[in-house]
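Note sheet for the following structure.
Apart from one protein chain that is not included, each protein chain of the complex appears where it belongs.
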Amino acid sequence: GGGGGGQETAPSPPAASTGGAPSASTSASTTPAAGAPKRGGKLRVGLNDGGATDTLSPWNIPSYNSDARAEQVYERLYKYDANGAPAPRLAESADSNADATVWQVKIQSGVTFHDGKTLTADDVLYSFRYVADEKNKAESLARLEPIDLAASKKVSDTEIEFHLKRPIGDFPGLLSEKALWIVPDGATEFTKQPNGTGPFTFVEWQPGVRALYKRNPNYWQSGKPYVDEVEILIITDPAARLNALLGAQVDEITFVDFVQAKAQEGNAAIQIVNAAQPQTNPFYVQLDAPPYTDNRIREALKLAVDREAMVQKVELGFGTVGNDLFGKGLPSYNDALPQRQYDPEKAASLLKAAGQHPFTLPLPSSAALPGMLESATAYKEQAKAAGITVQLQKLDAGSYFANDKYLKSPTYQTNWGQSFESQAQDGLFKDSPYNETHWYSKTWAEGFRKAQAIPDADKRNAAYKDLQVPLYKEGGYVVFAFFNTLDAASSKVMGIVPYIASGYENLGGFDFKDHWFAP
Amino acid sequence: MTESVLRVEGLRVGLERGAAIVEDVTLELRPGEVLGLVGESGSGKTTVARALLGYTPPGVVIDAGSVQVAGQEIVGCDERELRRLRGRLISYVPQDPATALNPSIRVGDQVREMLDVHGVEADRGRLVAEILGRVQLPGDAAFRRRFPHQLSGGQQQRLAIAVALACGPRVVVLDEPTTGLDVVTQARILEEIGRLRQEGDVALVYVSHDLAVVASIATRIAVMYAGRIVEEGPAESVIRTPRHPYALGLISSVPDHVAPRRLVGIPGVAVGVGGRPSGCSFAPRCAQRVSECEEAVPPLQRVDAHRSVRCIRWQETPAPKVDLRGVIGDTLDAAPLLEVDALRAEHRGRGASVVAAADVSFTVAPGECVALVGESGSGKTTIARCLVGLHAPAGGRILLDGKPLAARARSRSREERRSVQIVFQNPYDSLNPVRSVEDAVAWPIRSLRDLGRREAAAEVATLLERVRLPERMARRFPGELSGGERQRVAIARALAARPRMLVCDEVTSALDVSVQAAVLDLLAELRRDLGLAVFFITHDLGVVASIADRVLVLEEGDVREEGTVTAVLSAPRSDYTRRLIAAAPSLAIEATGGPSHTSRA
Amino acid sequence: MGTLATTRARWRRHPLAAYAVRRVAVGAVLLMFVSMLVFGATQVLPGDAASAILGRSATAEQKEIYRKELGLDRPLPTQYWSWISGVVQGDLGKTLASRDPVTSFISVRVGKTLVLALATLLVLLPVALALGVWAGIRRDRAADHVISGISLGFIALPEFVTGTLLIASIAVSLKLLPPTSIIESGQSPLTSPRILVLPVLTLCITAAAYIIRMIRAGVVESMSSDYVQMARLNGVPEWRVVVRHALRNSLAPTVQVLALTVQYLIGGIVIVETVFAYPGLGQGLVQAVIARDIPTVQGVAMLLAAIYVVINILADFVVVLLIPKLRTSQ
Partner (left out) sequence: MIAVAQARGGARRLQFLRAWSARIGLAVFLFVVGVAFLGPYFAPHSPSAEPGIPFSTPSKAYPLGIDYVGEDVLSRVLFGGRTVIIFGALATLLAYAVGGAIGLLAGYSRTLIDPVLMRAMDVLLAFPPILFLLVVATTPRGQGHVALVSAIAVIHMPSIARIVRTAALETSVRGYVEAAVARGDRTHVILRREILPNIWGPVMADAGPRFTVSILLVAAINFLGLGPSPPTADWALMISENRIGITINPWAVVAPALLIAVLTVSLNVVADAIAHSLGKSLDVETLRR
């Protein structure tokens, strides 16, 4: 195994325009420690989204509730652990050859599907081929592109040999990919009676309303799950969601606003699940658009933001300062670089040196995501001291990431929530879909490809960290702060581990199998 | 002599705080008598009529006097007591049965409700049929199951009378029961009321502004002016020898087809509630006023055994003067100004179309007044609208000076549009409420005659003088004018175009008789002074007699009869004309020498 | 031909039936145009449905396949025709993602919305009618001023403010009632009626204000009519004047008010269901709009518009039945 999110589709700008709420990640905080887990009870979870676009099929998970539902029934070979490292799930281990082009994956034995069938290597290969088949419209199709599935083969009932088209060091990371579920060989019908190896079995579902799951008595992790039933209830309105928890109508909810969390701090009846995911709403400038071609100006913009104030006032302390790099807290993050501080004088002198003092920064922003407009507004005030006038352009929230300005405007406020390497693939290559800053360095790209191929996690991460140095020095992003993802639960619920990996995983990666009720 | 069944003394009805609406009303009535209560609009007739039942509208109270019906005091009774008395002892027939009959209660139940409410124990089904029979309505089940809107106007009024009679009241108050009806229907209702009088066990109070109607049925007449009774006495003698100048004025204003005469209006307008002078209310309009009149309200004094008058100079009141209209020109030889030839007009509705004029031909000579009479719905208005280009004829021609006119006003030349002007029936919608009098009258001058603002303003002053409106009226808005004043403004507006012919569509039918007299007088004067031809539409033969040279009688879109007024009125040839004439009420004051005078000391 | 002629003749013999048929026909044509509008409005989409569903990572080929499958590659009139012919047969199409029938999306929700609407009407109508009539009868007296004044104030309060205030006070602070109206599996609004109380109250507060004002206007009008005056002049007792004369004739306007109330509820329910997380049609519609699920939005919009039109037709018809003049002249 290794660390860092492989080729994850993290819901940054795309998710922003469809999902509408911040995505999550983790780091431990307030889970109450308790004795041995108890069995029994019905766990009711209030989910923040869901509706007409949801489906029972696990191959597309456009919403948080789709993921929460799929996680109960299906499992992957690997899944990120609470700290963002891929951890084996249905797999036992994965080992590669020297150049990371062939991977041997061993799977757990004795795992059964809900219909009683035993999990074998055939099921794994079938599942991967199913995703790779275009006509099945699985959303993770593109992620399987590096795997040569025709050449990959079953070695034994519990062993598969994956052949890759190019070296990939973090193959477990790739296997942790969201919708790479393992389904029984030959399964084609996914919308009637979901059949996986997961901890809960499907009972009923009403799109946009609720879904009910029963404990899988044959689950392979002994003793789990603890609760008898899980019911997922859709409560889109944030106020209603918290009210439902306060009124004990549900036991857990996703997404609590910072202010709601602040207000409930003294409330012993509930716990806030505070996950320090690397979510951020940075500003960007395009490196090839004058005057931003001048790094002194970029540096000045980075120095003109009061990062601490952003964390305290915009995020109410539910976050951490940024250092103009992505993926803070994850294994590949370079935290050895000096932390940039608020230094308006230095910013001003840099601008003067560049002949651009006073400076005017047009900055499109929007209330598309929480905290966005607030931070842009705060920046406007903070930057004044450096002689920077921020011309805030408030754009329509609904189309903020879909309008023609995004990716065209030389400056913009954006959103990311991924590890360094994941963000790099989505945004730092010539052919990346969201190369917002126009970072087009060939040598850097080659260096990245090389690092990607290192099978050893520590070595690979060391290489990634090196790659962050030029970005820190010259990059087009002002990543001033990261904000946490807050969920909440009744204090009676035990076993929720705040989850740092990015994606749709709230409430401890939706692993309800680990949750239990204190007596 | 029988006991009086209705006795009213010193009745005063006023606004809750302040002005009196009616004051010092004293009346007495015996069974079999019919009291006609007359007066112009706003004089307080309805207020008195309802006060007789102890009823006042919200904000209005009976604050003095007494009303006794069959010995039972009404004033001061509580609501429960009043409810018991109303309908049983004294009942009320409203002016407009179309709105006063509950639209969702069947005919039979309208009557039956009275029996229920007043606990009349009887075979109610039979009794209902009987009561309907008394007013000549069919009492069969099918008819009883009808709803009010399925009855004609006359039937509705009969039904209202039946309801009033249901519980055998001693007094029935009828508030303008025939005002909205055409003459023929009116004649039938009056006949009905006459029969009730004959039966003799009920006393009737008949409220009306139409003296001719009242004269035909009342045994006594009370004339009201500005909230007070100004003269009261036996019908005959009040009409023949009015003692109050206002009563005299009223009588002189009534047009009469039997004896066509020149009408004399009462100058000035009535004062409203609250604006009454301290002395005699009529003084400002009175020809025989002396300074004393303005000092105190004159008392109602007995002038003989049966009559009282509220005038200190009643002896001075002259006898009604009857100026017979001079001989009316039979034929005017001039070339016709307007010629209507085989006019056909239709109203196209959904599917079916109504023929409003079938084949109408007539001519109007310059300076001539041609009247068009006919009952409601006979097509009079439609013809008028065709003349001025508001309605496109379905056939025939209209010629002005021998040249055919286009169907639509818009397609006519400006000269043609200018030549023929129209004045409408309803004074309340013929003026734009947001335009001042000056503006309304000046506009045609500017738009049809291309005069400038200033010239137009100067001419407005002359025109207002012409229609005898004071100059200060120019800046008033229609809402601040009385009906008669509005109609004059409408005439001034028509005159502003310098027309050669005026089309008048029932211009006086919404006005009080005294005001009507003044307007007709004005029209006569305009004809004389300006040589204006007038096409005058009316359903009132009396009006025809007093203004027109020639008359056309219209029935269902066809001209039944045409001729000079004298010829048609004295020797009608068609049945229809005869029926109309028979039904038209008349004061029947002898044409020669006036009515006989009793005393004139 | 023969049958047509005889049917026509029969209509003529039953004028009310003819009226009903005519009114329904007009309604059907109206709905046809409504459907075009709904279809047209929802066609102008940002991007297109395929990429909306498949997400950004989908390949061009995937999108093409999906577009074909959804029939989005066909010309608009063809798409409209296949949609509307489905609608006429009760097939509202399939939701974009799950490809479930829109009808089933509607059917799991519509019952709950109906329960909410009926419960609201059940509470609302008697109270609002009584208050409206009372204010109308006691026109310009203290009772009228109090009722009219308070109802005017409530008209200006949006449902979500009322709802939020009620939740904050009654549910969260006093803990008397559940703060949201979520329904667990195995439950229904009828088995746990407590969850209905606050939504019903919220809807009632706003709607009552409207109804009271309209009923009052109707009663004031008939109380000042000539026939009411006449009834009083005929010695009819006051209660009978009110009931038999005034109210009898304000029944018809009342029916129209009822129709308007139902129409109001359609809008109010969308908000209230969202505030209380009540899993009804309104909440579903909002979800569908947010997800840009066109077939669902189209389906629900058509259903609601149809209800709107049907209620109008029914109300018109009842009005015709209640007003003798209209009834007999049809």
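Going by the order they are written in, the chains are A, B and C; count residues from 1 in each one.
Throughout what follows, a residue touches a chain if its C-beta (ideal position, glycine included) is under 8 Å from a C-beta of that chain, and two chains touch if they have at least 3 such contacts.
It should be emphasised that the depicted structure is a prediction, and the values quoted were computed from it without experimental measurement.
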item: For the chain not depicted, the shown chains it touches; value: A, B, C
item: Residue among B:250, B:497 or B:583 touching the omitted chain; value: B:497
item: Touch with the omitted chain, as defined above, among A:122, A:228, A:294 or A:374; value: A:374
item: Listed residues C:220, C:277 or C:323, member touching the removed chain; value: C:220
item: Touching residue (missing chain; options C:88, C:130 or C:161); value: C:161
item: From B:225, B:424 or B:576, residue that would touch the chain that is not displayed; value: B:424
item: Residue of B:444, B:542, B:572 or B:585 in touch with the missing chain, whole complex considered; value: B:444
item: Subunit A residues touching the omitted chain (full complex); value: 20, 238-239, 242, 257-260, 262-263, 313-314, 316, 366-368, 373-374, 377-378, 381, 394-399
item: Residues in subunit C touching the chain absent from view; value: 30-31, 33-34, 37-38, 41-42, 44-46, 152-153, 155-161, 164-165, 168, 172-173, 210, 213-214, 217-218, 220-221, 253, 256-257, 260, 263, 266-267, 270-271, 274, 285-286, 289-290, 292, 294, 297, 301, 304-305, 308-309, 312
item: Residues of subunit B (touch criterion as defined above) contacting the omitted chain; value: 385, 388-390, 409-410, 412, 414, 417, 421-422, 424-426, 429-436, 438, 440, 443-444, 447-448, 475, 477, 479, 490, 493-494, 497
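Basically, only the chains that are shown with their structure count from here on.
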item: Pair with more cross-chain C-beta pairs in contact, given B-C and A-C; value: A-C
item: Approximate Å spacing (C-alpha centroids) for the pair subunit A, subunit B; value: 90
item: Subunit A and subunit C, separation of their C-alpha mean positions in angstrom; value: 42
item: Subunit B residues within the subunit C interface of the complex; value: 50, 53, 55, 57, 79, 82-88, 91-92, 94, 96, 99-105, 113-114, 117-118, 147, 149-150, 163-164
item: Subunit C residues within the subunit A interface of the complex; value: 46-47, 52-59, 61-62, 65-66, 95-100, 105, 108-109, 164, 167, 171-172, 175, 178-180, 182-185, 274-277, 279, 283-284, 286-288, 290-293, 296
item: Footprint of subunit C on subunit A - complex, ascending; value: 9, 14, 18, 20, 44, 46, 50-57, 60, 62, 134-135, 137, 139-143, 191, 203-204, 206-210, 212, 231, 233-237, 239-241, 243-244, 246-247, 249-250, 399, 402, 433
